[in-house]
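Just dropping this structure here.
Removed from the display is one protein chain of the complex; every other protein chain stays in position.
Order of writing sets the labels: A, B and C. Residues in every chain begin at 1.
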Amino acid sequence: MIYLTSDYTSGAHPDIMERLVATNMEHSAGYGLDSYTLEAQRLVREVCGAPDAEVIFLVGGTQTNATAIDGILRHHEGVLAADSGHIAVHEAGAIEASGHKVLTLPHHDGKVVAEDVERYVTTFYADATHEHMVAPGMLYISQPTEYGTIYTRGELEALSEVCHRHSIPMYIDGARMAYALQAEGADFTLRDIARTADAFYIGGTKCGTLFGEALVVTRPHLVKALFSLVKQHGALLAKGRLLGVQFATLLSDGRYESIGRHAVRLAMKIREAMREAGYEAVVPSPTNQQFFELPNEVIDKLHKVAAFDYWGPRGTTCSTVRFVTSWATTEEDIATFIRAIRCAHEFADGDC
Amino acid sequence: MIYLTSDYTSGAHPDIMERLVATNMEHSAGYGLDSYTLEAQRLVREVCGAPDAEVIFLVGGTQTNATAIDGILRHHEGVLAADSGHIAVHEAGAIEASGHKVLTLPHHDGKVVAEDVERYVTTFYADATHEHMVAPGMLYISQPTEYGTIYTRGELEALSEVCHRHSIPMYIDGARMAYALQAEGADFTLRDIARTADAFYIGGTKCGTLFGEALVVTRPHLVKALFSLVKQHGALLAKGRLLGVQFATLLSDGRYESIGRHAVRLAMKIREAMREAGYEAVVPSPTNQQFFELPNEVIDKLHKVAAFDYWGPRGTTCSTVRFVTSWATTEEDIATFIRAIRCAHEFADGDC
Amino acid sequence: MIYLTSDYTSGAHPDIMERLVATNMEHSAGYGLDSYTLEAQRLVREVCGAPDAEVIFLVGGTQTNATAIDGILRHHEGVLAADSGHIAVHEAGAIEASGHKVLTLPHHDGKVVAEDVERYVTTFYADATHEHMVAPGMLYISQPTEYGTIYTRGELEALSEVCHRHSIPMYIDGARMAYALQAEGADFTLRDIARTADAFYIGGTKCGTLFGEALVVTRPHLVKALFSLVKQHGALLAKGRLLGVQFATLLSDGRYESIGRHAVRLAMKIREAMREAGYEAVVPSPTNQQFFELPNEVIDKLHKVAAFDYWGPRGTTCSTVRFVTSWATTEEDIATFIRAIRCAHEFADGDC
Partner (left out) sequence: MIYLTSDYTSGAHPDIMERLVATNMEHSAGYGLDSYTLEAQRLVREVCGAPDAEVIFLVGGTQTNATAIDGILRHHEGVLAADSGHIAVHEAGAIEASGHKVLTLPHHDGKVVAEDVERYVTTFYADATHEHMVAPGMLYISQPTEYGTIYTRGELEALSEVCHRHSIPMYIDGARMAYALQAEGADFTLRDIARTADAFYIGGTKCGTLFGEALVVTRPHLVKALFSLVKQHGALLAKGRLLGVQFATLLSDGRYESIGRHAVRLAMKIREAMREAGYEAVVPSPTNQQFFELPNEVIDKLHKVAAFDYWGPRGTTCSTVRFVTSWATTEEDIATFIRAIRCAHEFADGDC
């Protein structure tokens, strides 16, 4: 069986696992006060071109978002996000549980546009009753988005500009950052991310580690007492060096790049095969997540060789599905899957 | 250097690391919906003699406590705990951050006594203004306590009895449960824990895993929507099977027992050597944490061979220190350390 | 100057003020444990035909909503509401501050329709990832709505039916309930409110009292420890009898009815005069709030005789405005205002 359900179905990239094994019997200080974590922090600052950034490693994405957003916002403020954003939909109310409203903007293929932020903020402050409403206190975006699409450098700069003009910090959820960086047409680097955002995280869990996210705060004093806040959110790993070892490995020797590149390349092969079979992607994603609307009979056939997720019906005969690649997806997996696409299409009676 | 600072200074027990490596390239469902997690849940229920218990695995202790306590309490209730309890002191306000007050009771070598619970509850409801106060909604205890001491089966039963008579669920923080179970004079089993408590967790992080705690809810319907609550608290691991693999290994082949036994045996050797050198333990701990009050010059000498934690001054010439053993502590470590104790004592000028 | 800005611009209805003065020097128990409050609670149960309902008086609407919703929901649940609902827009994030998400439904002239609730709930539970999302835990509606519209008895029953079929309590914000009850075409009574809702409040602040809302919980055990929860939310009035005296007066001798009737009748006069002048109401409100889109020059002229609120521009030459009547609006006020409408219209150059 081929696994295209998600990019977190297997363990860690073999190089990372090897380092965990090699260092397993060592003793070190807990809570990220060890030398591996120091090295990983240095590497993060280096790849981001942000020598003064505060860097802390957390276990998972939801806790990273909740901690960072709680740390950035004042009590009366909420966080602007696309209505398709992970914090708005799939974090079980973690943001609200720490007291803050998610203020939604309409998404455009998963993305927020600068004009909508501008309009929201100016309309808000023009409203005579705005002190009775939740003030927009920061912007949350995902790069890539939950739909696999990416912001261009120009779009990041436009969002950053409008945010900073209104004194609103900009935060980027980079759960799948490796794939955005290696996407077709990606014209930005981690330095652009660090330059346009005030805080962001570089995802590990979905990009090759067993778990772990690197939270980077580039604006000085943006979050007070970050360490304590991480602890309060239950997000401080006792054996913190596990995060240090993993990120030191992930971010060295071009590994983050090769992991991203590999997965994107295989995803593009799926997209090309689908196109040849007559199926256009539902969303123009240049990253490792691909969404298609397929006849149910085609889906049934594909499910015989591959596991992948169902994203809801489209009428009575078609459905939307998602295919996700990762470092663990093999060339052979994709070759087999493409053969299946061709054959499934061959026998299909109808279209969507 | 010998490490006696804590039981989470190294990685995972080799058997556990081996299983993680062996299963690393497999694909599985996320969020704990995999077969390893199912097996681990089955094992937990078996060792606890609680076939109907709800079992879920979380990453760390603070998040487990915060999630469970938040799930058990209603908004107007607080949690009773020893004033030395982890949730009262060392969780950075995680319980309060989810809206609940920690109601403290005086500790007795780290323990809560049933009479104090009884008195608190009856005094509370006898107070005409109690509706203006925070109602005691559950009891939190640690087994072993933060001071290494343990509750006997009789003490657990007495606490359970007073709690249930007042309709207050009893919750046990078992971060170091392995060491309590193998303590000198321990007269209880996990079945007694499961029988007297309404919810508890079996600690992994401090007992041999890379990370992970097994939360067990034995009282039906005590916590509603536990899975969503774990997610909301940012405590749901994407690659949930990592917890399943680790706990399935930890709880089979007598590993949890042997890890606990090994660490306790070595801790007793330290205690015995200290006693011979004339130093009595500050707290009568029969587990892997040992606290001593030593002359500062002895401490300085011991620090040349071993790392361990300083717990504060006692007058001007002495201090309290803590020594902790684990599965990773070796016989040789302890032999070396005991020689150091003897020599340091030999040259010491004074007593405490 | 005529005041049509809101229904809370003056003090209390003279009968209520008189009772406050008459009882001012008496002594009584605090926190609502006095005889006036007992009498008011009895009256509330009587007019609602709910002899077993729990009744408690709070000071204002936002605190009543926040307390009731916090008391009804479990931690993992959110509250369904129209996207125009007061809790969704104008309570400064009070619901989120107590940890709960407001789940919005599209409004229809301010109203939620049963079909949308049904679709939301069924779609939610059909989603394989729903445990990662915020569960719909209750429904919030306003009667009348923020736009002055009302739910018919049939609509209330349809909403109640869908809610109860899905085990979701239904809560009604009755800040302006007096005006709904006396609206043209209103086919429901407080008994229907009490029968279809599980909890609701009868508004005082906007219906004749100095302040105060009567929270009624008809479903047994829906909210645990309501008194303590009210205290925790800072919503417990020390001199609780002030609420008792006011509500005992408000709900006796047909006062709630006559206050509502008076205000609605005058609002209808405004609507009729507007219609004659060629201006249709923006929303078909049969209650004391009337919304119109008027040429800015007409608005300027009307502002010379009356204070009223501006609700935002419509293009460059027109704007939406709101006129609100209350027990304190006089026949003479309305006669003057209607003359102003006629004259302003007479001289207006354009239309909207």
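In the analysis below, contacts are C-beta pairs under 8 Å (C-beta built on N, C-alpha and C of every residue); 3 or more make two chains touch, one makes a residue touch a chain.
Remember, it's a predicted structure, so these values are computed and weren't measured experimentally.
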Revision key, fill the gap. Going by the whole complex, the chain not shown touches A, B, C
Practice item. Could you tell me which of C:A81, C:A97 or C:L250 touches the chain that is not displayed? Key: C:A97
Exercise for review: Touching the absent chain in the whole complex: find that residue among C:Q232, C:T249 or C:S319.
Suggested key: C:Q232
**Study point:** Residue among A:A88, A:V113, A:A197 or A:L229 touching the omitted chain
**Key:** A:L229
Practice item. Consider the whole complex, including the chain that is not shown, and state which of C:Y147, C:F211 or C:F247 touches that chain. Key: C:F211
Study note, to complete from the structure: Sole touch to the unshown chain from A:G11, A:G71, A:G110 or A:G174: residue A:G71
**Study point:** Options C:P14, C:P106, C:P284 or C:G350, residue touching the unrepresented chain
**Key:** C:P14
Revision key, fill the gap. Residue positions on chain B contacting the omitted chain are 75-76, 78, 89-93, 96-102, 127-129, 131-134, 310, 312
Review point. Residue-wise, where is chain A in contact with the chain that is not depicted?
Key: 70-71, 74-77, 98-99, 131-132, 135, 224-225, 227-229, 231-232
Check your understanding: Contacts of chain C with the missing chain: which residues?
Key -> 1, 3, 5-6, 8-12, 14, 17, 20-21, 23-30, 59-64, 66-67, 91-94, 97-98, 205-206, 210-211, 228-229, 231-239, 242, 307, 328
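By our rule, only the chains that are shown with their structure count from here on.
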Check your understanding: Counting only C-alpha atoms to place each centre, which chain is farthest from chain B?
Key -> C
Exercise for review: Check the residue numbers that chain B and chain C use where they touch, and answer same if over half are used by both copies, otherwise different.
Suggested key: same
**Study point:** Middle chain, criterion being Cα centroid separation
**Key:** A
Practice item. Between chain A and chain C, tell me the centre distance in angstrom, where each centre is the average of that chain's C-alpha atoms. Key: 42
Check your understanding: When the C-alpha atoms of chain B and chain C are each averaged to a single point, how far apart are the two points in Å?
Key -> 51
Check your understanding: Multi-chain contacts in chain A: which residues touch at least two other chains?
Key -> 91-93, 97-98
